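Below: the structure, in structure tokens.
A single protein chain has been omitted from the complex, and every remaining protein chain is retained in its original position.
Take a look at subunit A:
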Amino acid sequence: MNKPIARRQFLGASLATGAVATAAGLGLLKTQMAFADNVSGWPAKAFDAKLLKDAMSDSIGKTDVPVSSKVKLTAPTIAENGGAVPVTIEVESPMTADDYIAAVYLFVDHNPTPLASQFTFTPASGQAYIQQRIKMAKTDNVRVVAKTNKGVLMASAPREVKVTIGGCGG
């Protein structure tokens, strides 16, 4: 008489344990996939934006910025490897305590998340200059927006880079 009950209890218990294990597994997967451990101060909203206009409004608060010859963006015309496209950013500015470039934003128009990087300068930089390598999913425009310490925004002309092999793996 006791045996069937014991079996049923065992089944119930094992089912519950199974559910807990599944939940734990899902939880683990989720924390690995989401940017759960964002470094404090990292602007997740602007970086997670999927469209250029959203990435721009979340970072600089505008989607239309006048082009200025003071903002120079150098990138290759053709990049064989979209996984490492060298870009150089230079913004003309005296970089004194009263007049300096406070921030620079780098965008790739159609990357899965268009905001690629953001740089916060100080007058101690001497020159608003950055060189780094970025990933580009396909042939696309790269653009830079610079912000002075007085809040004036100016953009580089968009620079088209032809990408032979996309830089997002897959």
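Keep this in mind: contacts are C-beta pairs under 8 Å (C-beta built on N, C-alpha and C of every residue); 3 or more make two chains touch, one makes a residue touch a chain; residues count from 1.
Note that contacts and distances are computed from a predicted model.
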item: Undisplayed chain, where the name is taken from the UniProt record, one of "ABC transporter ATP-binding protein", "3-methyl-2-oxobutanoate dehydrogenase (2-methylpropanoyl-transferring)", "Acyltransferase family protein" or "Thiosulfate oxidation carrier complex protein SoxZ"; value: "Thiosulfate oxidation carrier complex protein SoxZ"
item: Identified contact with the non-displayed chain, of A:L73, A:V108 or A:A146; value: A:V108
item: Option from A:T74, A:Q127 or A:T164 whose C-beta touches the chain left out; value: A:Q127
item: Subunit A, residues in touch with the chain not shown (by the definition above); value: 32-33, 35-39, 41-43, 47, 83-85, 95, 108, 111-113, 115-127, 129-136, 167-170
